[in-house]
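Not every chain is included here, but those present sit where they belong.
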Amino acid sequence: MIVVLKQKTPDEKRAQLIEWLEGQGLKVHISEGEYQTVLGLVGNTSHVDMDLIASLGIVDSVKRVTDPFKCCNRKFHPDDTIVEVGDVRIGHGHFVMIAGPCSVETEEQIVAVAKAVKKSGAQMLRGGAFKPRTSPYDFQGLKAEGIELLKIARAETGLPIVTEVMGVRDLPLFEDVDVVQIGARNMQNFDLLREVGRLKKPVLLKRGLANTLKELLMSAEYIMAGGNEQVILCERGIRTFDDYTRNTLDLAAVPMLRELTHLPIIVDPSHATGIARLVPPMAMSAAACGSDGLIIEVHNDPMHALCDGAQSLTPEEYDVLADKVRRIREVAVQ
Amino acid sequence: MIVVLKQKTPDEKRAQLIEWLEGQGLKVHISEGEYQTVLGLVGNTSHVDMDLIASLGIVDSVKRVTDPFKCCNRKFHPDDTIVEVGDVRIGHGHFVMIAGPCSVETEEQIVAVAKAVKKSGAQMLRGGAFKPRTSPYDFQGLKAEGIELLKIARAETGLPIVTEVMGVRDLPLFEDVDVVQIGARNMQNFDLLREVGRLKKPVLLKRGLANTLKELLMSAEYIMAGGNEQVILCERGIRTFDDYTRNTLDLAAVPMLRELTHLPIIVDPSHATGIARLVPPMAMSAAACGSDGLIIEVHNDPMHALCDGAQSLTPEEYDVLADKVRRIREVAVQ
Amino acid sequence: MIVVLKQKTPDEKRAQLIEWLEGQGLKVHISEGEYQTVLGLVGNTSHVDMDLIASLGIVDSVKRVTDPFKCCNRKFHPDDTIVEVGDVRIGHGHFVMIAGPCSVETEEQIVAVAKAVKKSGAQMLRGGAFKPRTSPYDFQGLKAEGIELLKIARAETGLPIVTEVMGVRDLPLFEDVDVVQIGARNMQNFDLLREVGRLKKPVLLKRGLANTLKELLMSAEYIMAGGNEQVILCERGIRTFDDYTRNTLDLAAVPMLRELTHLPIIVDPSHATGIARLVPPMAMSAAACGSDGLIIEVHNDPMHALCDGAQSLTPEEYDVLADKVRRIREVAVQ
């Protein structure tokens, strides 16, 4: 950690700071410049409160040289992690196609969509049983019943299932779910992160709308520090001034995360854009930049189909897209 | 709700959309323009999925005319809500000063700070027992013990206590806390919101780092829809491209929320800026724009004091500030 | 244009507003709802100041139904525009590869890079002669001499040249330049836009760092309203809270702009990311989402090459990338 002091810092204050730092078991190297003094801290700085130091009156700025994340850090674990879900492998060259409806509605619906997306090559089924809704008056999902319907669809197709958990008390219902999803709004629900860190099953962790890549990795760290190393990261759009799509899909996060971590990274173009007709171009872009998979909303609802529909693709649209994605990926990863 | 259709929408598709809308119990008024057709929806549109309609291929845009929030909406409840905590009243001209350390550390510390801020006119004591930390390796707070120490400080000073809850399972520990705080990262933890909606005590709801005012109000609505109408809103900075403060304090939110809701609105200049020397100017600004109170970090830790300290003010700095805040407020609300 | 009035608007104030609107030549349709009144304005609303109306005390919100942009609007001009630069065609299925160094430095450099990128299939040469620099102390480009060197490279390779203009007084120097570029910082330099609107040559208009798509289109409108319809739009990243890349490349802008306008849309992955090793994945993503071309920085400077260099690719890296881009594009636009 590097601490840059302000000009004309009184010697006494500087000595107090150094003493305090040394009291935390750190060695302090002092380097005097013409206008500023720089302190280099050597030792275990992972417990040092960088924000606190940065806010001291005599400090100009602080820079962390070593990353605060360990378990998910590629520096300490250079090989790609491969997450396994039944026969499906994700990461290190294994690309996963996850698809399914936004919400689980009926047995007929979820089974029909599962069969359709499987035919197009999807390897996993998604579907919301617990739905995070901005309004308390909106439909909150079928909950336990939704999970049961997902299991029926799994039994019919063999597709493993991934679905979102919204609270620690609901976790027992997820015992037989294959992949537990943490939604964007819960990316820093540390209570929930700690709890899924105790599970023995993969966790799909979505990036929060206003979270940096380092924060995403620190949330993965919460899960991994608990003993669960099967984490899949998911870029799903960030909140910006832009107003024409729901969020701004930040695809450069994919190659950047690839450098920082060994965990697999997938992309959700459906929630990022919120507009079905933007999903195919963004899905192809996500395949082209080297992601490890795509999670895409597909429905078979006639209303949606009639009107070119919503955020979800029809099974026919998904079929065309899945083929293009595979071929683009072949070129991209050569 | 107003739906603007795209140019050259096929009559058939338009008819299907109208039929679907009517099927949801809405009356549809059609108004044909030179380039576009506008549908006016009349009836109870609070359950209509605006995002779904906006994403249809034939729709150009959608605009909600009535707000989706009811309980906290000033339109349906024109008088200011006053939240009462013991003898302390907040809102409708009653200004509250809340102060205390970031984390509760020891009995000695919390009692000393409580006494000091009380002397400066603070009416409520804050202090973190459960701490939301980006890193799993950072200090997570004294938890149950921290709450006990807060109660001791309350017994010594008579100041009601406010402290943050991070998970539903911890709620029983908050039974004897005066005000329960929902932190910024949990503003859309709907599971937790629903649960504090069942409490019979005031909730301090902080705005999320990337949440709009409408989303803040919808989260208040979650709490109020559960029967708990004692909600205090708190602006504490939003995430922007700006890099010199931790967040950007959005003070115009105060007069804007005043128009939209009858709930009291307070400001947290400590977390917004993350820099102690910016807290006094921002606290005075918050008093000048008509907020209903301030929640400010104050510590008595010598290390901090020596170095002008961190995000927290010293008791002496707080004393000077509290006096100025009172006098600015007098001018502002005349 | 649709104007939603606030609840309980006094009849007198409402009448005054309607009278004022009618005084501007508009017909006003009044539609009374349970909680609010909606005014529909019919007629030429392109001169009506939407912000002014939105800010009136009795107005809840305003929505424009017709777009304020005409010349670049796909509604009024459904066919794709093809911009022609010598033999090179851009738009409507014609994909353009533009490449070259950030700054023109020497004849040797610019000719060598031009020859290298031509060999890899680039159809146009870029190179900065006038450089927008945040600091007045940084190198500002070779200016007139840089343009002369670009012309030499064009003579040697036959590649048309594109270079940035930063002020109206420099325009005479651009007489023999093939495409004039307006940089992101000048996207709303209306004085300069008006002036390039009088030219008889194509303009490459970059999106500003904090500008919406509508603002980008309005800036294109400034140029086109002056009589110059040869405008190429360029997405080059927006400013967000993200701190790991220089800007956030907003690729969904490509298919979205495609719907809104008939103008060609290209992408600049070099400036968006500022990091050479992120350029290939983002360039491939840009090809996959249907853009009409790529503008990429390529250098042959040994220092850069040695260290994998900067924001610019080496000619060898560009050669590999150009081939992949072509093949991805083939799959994407099928």
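Just so it is clear, A, B and C label the chains in written order, and each chain counts residues from 1 on its own.
The rule we apply is simple: contacts are C-beta pairs under 8 Å (C-beta built on N, C-alpha and C of every residue); 3 or more make two chains touch, one makes a residue touch a chain.
Computed from a predicted model, the values in this text were never measured in an experiment.
Asks: All chains share one sequence here; work out the copy total for the full complex from the 3 shown.
Replies: In total, this homomeric complex is built from 4 copies.
Convention: only the chains that are shown with their structure count from here on.
Asks: Among the chains, which has its CA centre at the largest distance from subunit B's?
Replies: Chain centre farthest from subunit B's centre: C.
Asks: Average the C-alpha coordinates of each chain, average all protein C-alpha coordinates together, and give the chain whose average is closest to the overall one.
Replies: Checking distances from each chain centre to the full centroid gives A.
Asks: Take the average of all CA coordinates in subunit A, do the same for subunit B, and state the distance between these two points in whole angstrom.
Replies: From the centre of subunit A to the centre of subunit B is 26 Å.
Asks: Suppose each chain is reduced to the average of its Cα coordinates; what separation in Å results between subunit B and subunit C?
Replies: 38
Asks: Quick check: how many Å separate the C-alpha centres of subunit A and subunit C?
Replies: Spacing between the chain centres: roughly 31 Å.
Asks: Touching two or more other chains, which residues of subunit B qualify?
Replies: 210, 239
Asks: Quick one: which bits of subunit A touch subunit B in the complex? Just the residue numbers, please.
Replies: So the residues of subunit A touching subunit B come out as 13, 16-17, 20, 46-47, 49, 51-52, 54-59, 68-69, 132-138, 166-170, 185-186, 188-192, 194, 208-210, 215, 218, 221-222, 225-226, 239, 246, 274-277, 303, 306-311.
Asks: Can you tell me which positions in subunit C touch subunit A when the two form their complex?
Replies: Those in contact with subunit A are residues 210, 212-213, 238, 240-245, 248-256, 272-273, 277-278, 281-282, 284-290, 324, 327-328, 331-332, 334.
Asks: Within the complex, which stretch of subunit C touches subunit B?
Replies: Touching subunit B: residues 2, 4, 7, 29, 31, 33, 35-36, 38, 40, 42, 60-61, 63, 65-66, 75, 210, 239-241, 243 of subunit C.
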